[in-house]
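Report on the following structure.
Apart from one protein chain that is not included, each protein chain of the complex appears where it belongs.
Read from first to last, the chains carry the letters A and B; within each, the first residue is number 1.
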Amino acid sequence: MTCEEKWYLAIRRDPVAMFGMTVITVVTIMAIFAPLLTSYDPLATDLSIRLQGPSWEHPMGTDDLGRDLLSRIMYGAKYTLSIAAVVVMVSAIVGTALGLLSGYIGGKVDLALMRVVDVMLAFPSIILALVISGLLGSGFVNLLIALSLTQWPTYTRLVRGNTLSLKEREYVEAARALRAPRRWIIRRHILPNTLSPLLVVMTMDVAHTIIFAAALSFLGLGVQSPTPEWGSILRSGMPYLTTAPHIALFAGLMITLTVLGINLVGSWAQRRYDPKGHELAEVMA
Amino acid sequence: MANDGIDLDLDEGGSIAILGETGCGKTILGRAILRLLPGGAMVRGSVLFDGRDVLAMSGREMMSVRGKGMAMIMQNPGASLNPLMNVMDQVAEVYELVHGRTRELSLEMASEMLERVGIPTERHRDYPHQFSGGMKQRVMLAIAFSLEPRLLVADEPTKGLDQRCREIIMDLLRSLREERGCALMVITHDFDVASELTETSAVMYAGQLVEMRPTRELMENPVHPYSRALVNALPENGFVSTPGETPALTCMPQGCRYALRCPFRSKECSLRSPQPNQLDSGWVRCLQEGI
Partner (left out) sequence: MPLLEVKGLSKEFRAGFLGGRRVQALQEVDIELGRGETLGLVGPSGSGKSTLGRCIMRLIEPDRGEVWLDGRELTSLRGREMFSLAMDIQMVFQNPEGSFDPRMRLYDSLAEPLRVHPSGDDEKERIMDMVGLVNLNQELLGRYPHQLSGGQLQRASLARAMILEPKIVVADEPTSMLDVLVQAQMLDLMREVQGTTGVSYLFICHDHRVVEHMSDSVVRMEGGRIVDGVEAR
């Protein structure tokens, strides 16, 4: 852990990561400033201009109800990003807390919790998300809940593993020799040392969650029309693949680009925060 | 600068120890000889193996030299063994790929070699993680010797092993060497290992070789002040300590690198870098006369 250079300066040196960063920035701007960027109302229908291809008035064309696609995409950005942010934060926080507890305390607590985690991870996550979503019903908030419930076990398992190995380090033993309370040790020694891999997984998870949310909306659960979430837009474009492919194309493209952008920044973060300095140190000994 | 001005010769079947503490650059030297340094390393000079410069060879040529010509045992045997193959297969791989034998013959020879290093037959199909550190090191030796190299570079072959294991490993190194007549370069900080296995020793400090003498003479009568400090600190000499710390390879002092800690230093020592002075048997890098 030696990089003192601020991350926003360091990333400029990597063109691939910069591309990712650019995409993220553009999508974020869309999400925040959508009403300022477009004059069209994303919900205003006009059947006379439905299914038109890209043109000067409508750079992304219009959808099956004559709504401007570009503004729908822009207004939809906030759903995509907030899903990713909220779901990842909630599942990371809950998952980490449980993982720390399970790993450090061990014993029956650990046994019980890990069985729950095992069961949940045994299901393909899409099935799990579908089931929970189906039980809860459609809607944005329910989508967030369903996704959070699907994701937390991954964090728990990761953090528990790290905690188990960190517990054996001499500096943790030294803290125990000080008779420091458990809370102290977990908060000051265990948690900070699991943060690096945790943050990297979270970055990757954001991308993963976006795809999931889109998939759920695509399958009819989660967000419903007329809310312009990208997955619903994609779904609405499916019947028109041969006649008006631009709807599905642009929605799909936005999802793909955003996920790609986040993945690229995530890999950059992983490379940067990995103890790569150690390679040189090993050879020096 | 991890290695600076290293000159040494090793005869066929001969043995030399590179003695030094952590951070002196000895591991890097070993790897440089086999061209195993990471991409960013800049290596100048020449490494002549059998008259041919290893550093100037192409990748292909290098592959034929590494293995049958020169082989290296790394510090951490656990990391050098393939966790997914049982040990017999790993040794057999050498016979198959390097010596071109058939699979059946390779397995037979591998089995023999493993027994030779003291691994009982019933364990030949076990995987590396099932062995202790000492036994993993023996497997490494089996692999190294099945290569039938003319030169073996052993980097800290007894590191982290307890007394019994160390003796076994050193015995093996000695006997296998005698059987096959291969030359040995041992990189170590342990004087016991050097005295058991080598005829000549070179002491390394801060990237440079500071003394080269026959091992026995070096240990009985070290000349360079650093060598003296090392020998004095040995258990048999009462753990006498010498103050100071090794400079980091990234910030070397001017002139003689040991000067700051040296009880014999003069003004000149911090200005000029000493060159090797010939002695009766070997040489020493020091500006002080009559040392």
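In the analysis below, a contact is a pair of C-beta atoms (placed from the backbone, for glycine too) under 8 Å apart; a residue touches a chain by one contact, two chains touch by 3 or more.
Quantities reported herein were computed from a predicted structural model and do not represent experimental measurements.
Asks: Among B:44, B:164 or B:267, which one is in touch with the chain left out?
Replies: B:164
Asks: Can you list where chain A touches the absent chain?
Replies: Touch set of chain A with respect to the missing chain: 1-2, 169-171, 173-180, 184, 188-189, 192-193, 277, 281.
Asks: Since one chain has been left out of the picture, which residues of chain B touch it in the full complex?
Replies: Touch with the absent chain occurs at residues 21-23, 162-164, 189, 191, 229-230, 232-236, 238-243, 245-246.
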